[in-house]
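Quick one: the structure is below, and I'll ask about it shortly.
As you look at this complex, bear in mind that one protein chain is not there, while each of the others sits in place.
All chains are identified by letter, namely A and B, in their written order; residue positions are counted from 1 within each chain.
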Amino acid sequence: MDFAYILSRAVAQGLPLLFGSNGEILNEKSGNLNLGIPGIMISGGVAGIVGALVYENSTPNPNGFVGLLVSMICSVSCSLLLSLIYCFLTVTLRANQNVTGLALTIFGSGLGNFYGGSISTILGITNNSIPATAAAYKMPLVPFYDKLGAIGTIFFSHGCMFYIAIAIALISWYVLKKTRTGLSLRAVGENPATADAAGINVTRYKYVATCLGGVIAGFGGLYYAVDYSNGLWDTQSFGDRGWLAVALVIFVVWKPNLAVLGAFLFGGLYIAEIFVPGLTSATKEIFKMLPYIVTIIILITTSLMKKKENQPPASLGLPYFREER
Amino acid sequence: MKVKTAKEPMIRIAKRTELSTGLSMGIRVGSIVIALLACGLVLLLITNGKISFGDIYSQMLEGAFGTARRIKITVRDTCALLCLAVALAPAFKMRFWNIGAEGQALVGALASCIVVKLCPDLPVALLLLVMFIASVVAGALWGVIPGYFKAKIKANETLFTLMMNYVAIQLVKFFVVLWEKQKGAGVMSTLTTGKLPQLFGVDYGWSIVIILVITVLSYVYMKYSKQGYEIAVVGESENTARYIGINVNKVIVRTMAISGALCGLAGFLLVSGTHHLVKSDIVGGNGFTAIIVAWLAKLNPLTMILTSFFVSFLDIGTAKIASSCNLNDFASDVVVGVALFIILASEFFINYRVIFNKRAKEGK
Partner (left out) sequence: MSNAAIELKGITKRFGSITANKNISMTVAKGEILSILGENGSGKTTLMNMLSGIYHPDEGQIFVDGKEASIQSPKDAFNYKIGMIHQHFKLVDILTVTENVILGLKGEGKLSIKKSAAKIKEICDMYGFNIDPMKKIYEMSVSEKQTVEIIKVIYRGAQILILDEPTAVLTPKETENLFNILRNMRDDGKSIIIITHKLNEVMALSDKVAVLRKGEYIGTVLTKDATEQSLTEMMVGKKVSLNIERTEPHDCENRLVLTNVSVTNKEGVQLLKNVSFTAKSGEILGIAGIAGSGQKELLEAIAGLQHLKTGSIIYHDPKTGKEEDLRNKTPLQIRDLGVRLSFVPEDRLGMGLVGSMGITDNMMLRSYKGGKGMFLHRKDPKDLADKIIKELEVVTPGTETPVRKLSGGNIQKVLVGREIAAAPTVFMAAYPVRGLDINSSYLIYNLLNAQKEGGTAVIFVGEDLDVLIELCDRILVICHGQISGIVDGKSATKEDIGMMMTNLPTAEVKEGDAQ
């Protein structure tokens, strides 16, 4: 059994979760408990496939990098649109966040799976694979990674999305922790009235953080769709990854830098059957329960310890209305 | 002398103090009409014009009510959703965000199956009784766990119940593999016993009756019982509850037990009345949809009959159109999602009033 290979699979499994949780962290830091993230991930991913497919079918010799660019633009636009729906309903129209989020997940996963499931029928094409684009995504940025031994296999065998995920996580961490923007965003999520009084535009911060978070989460779907599944969408296989990403947010106590490690750990648990000896197809389902169990335990212990820094943002889930009286 | 006004925003939003029942009903009905129109447009768009605008509605009606069998299925689906929405109502009334109906119903269904697997030889009536008890207890347990931690240490219930869903799903998947027909099939064979007797010529006849009875009972419980009153007080203000001597923790745990138990009951009905097996998607996301259904009905169980019917109708109607256009039935989720967005948005106009500032315009 090649240990390095297994770890590289764990990393690959973790990447959608990393994108997803990173997006959710930005949402939650602004006070939006966006339960629509799973829906955004699915439609963001399928939008990428649709874009690449349309492009690859439009030209006899598709260029993988054009395909990559097209799929990214499609994914971003789709995630942005869904995030805007959420923002408009919860921030501008002050609809209940939980209800809106769940409606968005119903809509988003429906939209994604609708196009993802019947793509060739809808587009009227026979060829439903995107080999050039998928290859562009999969191309390792470090061509000599196999010379770096195990480390190379684990970390550098991945395509560009790996680096994007890590970069976004680290940038998010840096921005939240070290910049004025991050400070303002944290204040908005903790206490919007105070942020407002300090001259921070609460609505704008909520919109920007939520939309940016949505786009990042959509990248998780995109990676899964075009890289991990080679551009072939199966309506069943994305499964609970969206919710796992939400769980990961709690697991890493709202810290994007920890999310990197957490995502790979969750990813590893997802494929535990490969490396844990003696797992049957039944007990492997129990193994997949672990991330949720661990998350629940974290939720309980952080509530028990009452350490303020590890609690959810104080205004999470609550709408803000200045002229409330 | 006219006092010149200061510059101010063009649009301001203020909370409504008074709203006539007529106007709020008008806004609601209007939003449903707009939602239906929007759904039609969406269908027009995603079917790529394979079907005309007028046909969309006739096809939807056809799909939901075309034959006696279709009507029964519409009623069945409405009730399946309704049961979970009703189960959630007491928890939401307490401002406890139980997102875990899916899991609570699932463990209920699982418990029923375990009972059948353990003692298949019991007389059916007795077996059904044991299944019922097992499901209700399992569902209640799944509700009480997050309820207890919310009461004791204020653990965020939204996230907790959400996680519990997936613990339940994995648990079911585990048992399904244990029981699967043949290795790798991923589904279990249908149970041969533990079925509710037929009523109205269908297996799920009794389910419908039970759910409607539960709906009415739940309405009465929330509106007229002492416990229902306690739930309302705790939901509004825990301080008030303490002030008058309500044991808040007890109410939270008890209400979550009730909410979970009713979800468990829904699971029992799914197994004994409809599917006769358990699978991880047996609840089919209804646990989540029910949250929206309950919310849109303002947590009134009787209104939930209408809201769950509305959602089920859209779902079934769209599925009919999708199948006639040779598309997959995820189209239903798209349409339901759009309708929900519009109705959620309409709530804003019931709660708030938008003031367009004419003076500001004139001033310039």
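By definition in this document, a residue touches a chain if its C-beta (ideal position, glycine included) is under 8 Å from a C-beta of that chain, and two chains touch if they have at least 3 such contacts.
Everything numeric in this text was worked out from a predicted model, so none of it was measured.
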Item checked: Among A:Ile171, A:Ala198 or A:Val276, the residue in touch with the chain that has been omitted -> A:Ala198
Note to self: For the chain left out of this view, which of A:Thr179, A:Ser237 or A:Thr301 touches it?
What the structure shows: A:Thr179
Margin query: Please output the residues of chain B touching the missing chain, sorted low to high.
Written below: 3-9, 12, 14, 17-18, 224-230, 232-233, 236-237, 239-240, 242-245, 247
Notebook entry, point to check: For chain A, which residues lie in contact with the unshown chain of the complex?
Noted result: 178-180, 183-184, 186-187, 190-191, 193-201, 308-309, 314, 322-323, 325
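Here is the rule we use: only the chains that are shown with their structure count from here on.
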Item checked: For chain A paired with chain B, centre-to-centre distance based on mean C-alpha positions, whole Å -> 26
Next item on the list: Write out the stretch or stretches of chain A touching chain B in their complex.
Entry: 33, 35, 85, 88-89, 93-96, 98-100, 102-111, 113-114, 117-118, 121-122, 235, 240, 243-244, 246-247, 250, 280-283, 285-286, 288-289, 292-293, 295-296, 299-300, 303-304, 312, 316-317, 321, 323-324
Check: In the complex of these two chains, what residues of chain B are touching chain A?
Finding: 12-15, 46, 48, 97, 99, 149, 153-156, 158-160, 162-167, 169-171, 173-174, 177-178, 183-184, 285, 288-289, 291-292, 295, 326-328, 330-338, 340-341, 344-345, 347-348, 351-352
